[in-house]
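I have placed the structure first, in the form of structure tokens, so that the comments after it can refer back to it.
All protein chains of the complex are present and in place, except for one that has been dropped.
And then chain A:
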Amino acid sequence: MSVLIRVLLIISAVLMLVFMLKKIRQAKLKIEYMIFWIVFSVILVIMGIFPGVLYVISDLIGFQSPINMVYLVIIFVLIVKMFFMTLQISQLEHRVEALVQQIAIDRKIDKEKKKVD
């Protein structure tokens, strides 16, 4: 892996971390949602600092070049993450729907009860 790519890896990982920490400071992000990104950026930094590990693994699996493995792993991790985020969004939307419906129904039934009294 060229020095340029290693430096890019480290810089982007650090930037990502700074950005997330800023959001935590501004109270715009729950800590449990940050765990993934911390782990992800730490792995990027390790890959940037100790590329030797990557060479060994990619040789073992049989990649032409370690950078191919880096791309593949990052893409794979992000796809999986996106998939689970889609699940979360769907669940969230369902909860909001249920809430909104419940609020409206409760109000209506309260009103009906008041009319009877």
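We adopt the following convention: a residue touches a chain if its C-beta (ideal position, glycine included) is under 8 Å from a C-beta of that chain, and two chains touch if they have at least 3 such contacts; residues count from 1.
Methods note: contacts and distances are computed from a predicted model.
Here one chain is missing from view; checked against "cytochrome-c oxidase", "Sugar ABC transporter substrate-binding protein", "Glycosyltransferase involved in cell wall biosynthesis" or "Acyl carrier protein", UniProt names that protein "Glycosyltransferase involved in cell wall biosynthesis". Summary of contacts with the chain left out: across A:Lys30, A:Lys81 or A:Lys108, the touching residue is A:Lys108. Summarising the interface, chain A meets the missing chain with residues 94, 96-97, 100-101, 103-105, 107-109.
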